[in-house]
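The chains shown are only part of the set, and none of them has been moved.
Labels run A, B and C following the written order; every chain starts at residue 1.
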Amino acid sequence: MALNTLTSDVEMRQISKRFDAVQALENVNLELRAGEVHTIAGENGSGKSTLLKILGGVIRPNKGKIFIAGQEREFNSVRDAMKFGVTMVSQELSLVPNLGIAENVFIGHNQSKNKFGIDWKETDRRALEILKRLNISVDPRREVSTLPQHEQQLVEIARALSFDTRVLLLDEPTSSLAPNEVEALFKVVKQLREDGVAVVLITHRMSEMLEISDRFTVLRDGKFIDTSDRAGVNENWLIDRMVLNKPKQSAHRNFQVSARRAVLEVKGLTDRAGAYSDISFEVGEGEIVGLAGLAGAGRTELVETLAGIRQRSAGKVFINSAEVGTNSRTALKSGIALVPDDRREKSTIHEMSVRDNLMLSQHKFEVRHRSKKAEEKIIKSWVEKFSIKLSGPDAPIKSLSGGNQQKVVIARCLQTNPKVLILDEATRGVDLGAKAEIYEILRNLADAGLSILVVSSEISEIFEISDRILVMHAGELSANLDRSKTNEAEVVAAAIGAK
Amino acid sequence: MKFKLPSLSTMPPWIGVLVLEIILLIVMAITQPVFFSGSNLSNIIRSSAIPIVLGIGMTYTILTAGIDLSVGSVLAFSGILLSGMVELMPRYVAVVVTIALVTLIVGGINGTLIGRLGLNSFVITLGTLGIFRGISYLVTNGTTRSIDTGPLINKIGDGNIGPVPGPMIVVIILAGISIYVLRSTYFGRDVYAVGGNEFAAKLAGIYTGRVKMNAYMISAFCAGIAGIMQVGRLSAASPTAGVGLELTVVAGVLLGGTRLSGGVGSIWGTVIGLLFLQTVSNSLTIQGVSSYWQQVVTGVLLGAAVLFDRIRLELSGRAKSKEKK
Amino acid sequence: ATAAPKITVGFSYPIEANSYLKAIGTGAQKTLAKAGYGFYPLDAQLDGNKQISDIEAMITKKVSAMIVYPLDSKGLKPAMKKAKAAGIKVITMNYTVKDSKKRPAKPSLAQVQDAFPQRALAKAKVKYLNKVLPKGGNILYVGLGFPVYALEAHANMFKEELAKDSKYTYLGRVDNMSDDIEGGRQAVEQALIRYPNIDAIVAYNDPTALGAYAAIAARGKIDILIVGNQMQPEAVTSITKGEIDGSWDFNPVESGISLAELTISILKKEPKANWSKTIQTPAKFYDASTIDAFVPWTTRTNKIK
């Protein structure tokens, strides 16, 4: 074995980690070779992130050993891991919101210095260089808190690339990225592989892992299941190992677009801060409308305005011909419920229980008693309906895996008896099984007459779920298409503004 | 029958303070038997009642990720308002009117500026602290007014109701209601939600501004009651009452495990935290520790209390995984 | 090696970190010790509720008598009544702030008054001004920024007495907001701007007078008279150097001795005629010419043996 190969060989042996009641990892093994892309596959909550965090020095295992180039090493801090060239992009965005982009890229290890201290010009230049590899051009001094989510994700990846890395850990780096951004990222990853870096990738998108990986390790319920080279792996191999019960693939619905009356009508809506302008469309009863577009098109802003959480400068919204109020409470009352795009920041309250999170949109006269019994009955029904995995209704929401948290948020919205349910990137970071379950839930709800608006950056998802497709480009509605009469090329063309 | 102790990590955060309190009580029991006389225990309870009542209100505001520094001066303002009211109307009416006015005026100002307009709670309530202290001085020209409290006000602030100290009854009622409100009502849940994640709370249809406003109204309400209790205790309304009390109250609330960043905390913690501070002060006095040493020892015990909680988390191994936040 | 004293007297300070109050306490403590009594000092640290707790603690500790310098005599009444009901003799300092030798209101059995409530002090100040500013002048009073009765009583009396002498103009009053030297300095700095023609500054205590001196010295304008009050130890050298022109020794040690002696008489059940009254401690004036005759408080307390 060549010397340089040896130096970045990593082995994790018999790793176990316990959080309170949850055994997140149990005797898991992972072996990384220099110059490979290694995918860790598994359902939500199977322990993928925990494994990466241990290798990244973020948390310490209860048991198990880490070997770097055959030497046993103990990682007590991120700094320790960095010493051995381990760099990590964590699943949760971890940028410093009020600092600039370039600064976030080089946070903690800025080497640009002149005789007056930090050389900001040089810092900007080097940051732009890395960002260019990822195909984005932004003002390097801009505060990251003003960036949309996908660009924040890219900044975070750029941060990892700014290190002299031997082992790169990427925990769901693509979940919020647009296809062209994923492409740019993969190009960089391939280059790193050429350079002998070991890259660990986590993603829930089957196509992505199959496209780029050289090796696969599958986890289930915190246990090591299997590992294999690319050659032995296909979609079925993965699904067999990741899940116990295969999700059923349901067919498209037959839905007559023009057949039913409009439930949601949007007329001339314009954002106060200018993210979109003059938007008009309708959603019919029992209809599922997909809202496609490139990241940054203004879809999130649009649906947040519909939900009454963002200010408009013009336009009106109607539900069943009655005008909808402009704050979130009245919007909810009129029947608009939104599942927002950022679970961590926008929808769950981490310190509260599942019960409180699920019942959060139930508003009675405020000092009214909440009947525990009645609430538990409601929760039980949702838990059964959506097969949410939890230890009990009073378990903290943060103890649930991402997919299960998302189901709780959807249940919260449905519990308000909405007339229109809006989902913004609702399956982001959700595993295959849960995704299929959510689609199934949505179809059943639509069949029962609920109008649904689905915002998604994944064209395949848009096509899988929608009856009709709206496309936004640069803050304007650029197309309104019947799913059965269109194709992906047409949607993409509308999204990039090519008429 | 089996009784299972909760694991270290699932214990409430005020358990460290409680353990320290118990150690303190044991030390006192051994060294100063007089400490456990009925009258001394009653003294501790009586003198901690006012900070606890303020602390209950403070817990609401800190839970919403704010703070109310005005409580000490509002306590004085309430007493002085009462001294005016008792001359115009029967005492029990005066009590109700005073509390109502304090709640509306002070709660209204703090609540509107912080809740509705979203201004910085620290600066705003530091402002109202000055305003109501100044008004109290101006109205009374700095002098204490004797008040013939009558049985009602006296019982609330100082006397016994049956065999039980009146202030203790007030604390039990207020704490009981607050525990219920925070745990089992829609409003209580909204308080935690607003402090935990304001955007999510707003999206879920919670009127976050109104919830915060109400928190400051409740804090003013509690300060209003504390003001009446203070009058009962002094048989007088003093414009200097409660100077500097806000820091003690905040310290007690934080000792009880309520997070200054909002969303986490409990009334139980507040009661125990403030009871602890009062026990420390009483114990040191009974021990005959000089006042200069008292300040030093109290400072050390504050540190010990938070260190204790840290050690508990460290032992339970949860501390490491909590690094995230 | 003496056995623990059986009879203990409590002493409640409004704040111990004040050299004047501390001298009263020490004077009382030593006098009591000489007579074989124990001493249990407690410090309210300017907190009215703490003073109530302190009195309650004294009741718990079953002191035989307590000497109380109330922060707020009205507000402390219920607590002192409880002490009385528990059979404890209550003796006070500055309980009433009227210039009168009548016996104090219940539950205080007897009291000592310092010079603040005495009109004689206000009169003496105007007399002193007549001596040093015979042609008259503009007078600035520096008070405390938060209310303390005895001080306010003195401020008013001084204003009244000054008004009787038409040579003098009472410019106004500024306040020391923090009751320390720094607060005195800031108040006077600002006053010097507002009133460009000050001839004399009359301060409620010596730290404030020291602050006034610092303010004036910083302006390099030293032809303003500074009249101190209370003769705090830190002022003595300033008077020697002529930085402060004069101050009144409030004789706190003597106040403390009087308090202790009253207490002893009461505890020994001496005839009421001997103690049922208000003792007014006189103030004595010192300036640079007489300061050498001043006996420091610590020397005086050390003499009690």
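The rule is simple: a residue touches a chain if its C-beta (ideal position, glycine included) is under 8 Å from a C-beta of that chain, and two chains touch if they have at least 3 such contacts.
None of the values given here were measured: they were computed from a predicted structure.
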Which formula gives the number of each chain in the whole complex?
A x1, B x2, C x1
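Simple rule for what comes next: only the chains that are shown with their structure count from here on.
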Tell me which chain's centre, taken as the mean of its C-alpha atoms, is farthest from chain C.
A
Where chain A and chain B are represented by their mean Cα positions, the distance between them in whole Å:
42
Note: chain C residues in touch with at least two other chains are none
Scan chain A for residues touching two or more other chains and write them down.
none
Which residues of chain A touch chain B in the complex?
19-20, 58-60, 62, 307, 309, 327-329, 331-333, 338, 340, 345-352, 356, 359-370, 372, 412, 416
Parts of chain B lying in touch with chain A, wherever the complex brings them together
7, 9-10, 181, 184-187, 189-190, 192-193, 196-197, 199-207, 214, 263-264, 317-318, 320-321, 323
Going by the contact rule set out above, which residues of chain C touch chain B in the complex?
13, 16-17, 40-43, 45-50, 52-54, 56-57, 59-62, 71-78, 146-147, 149, 152
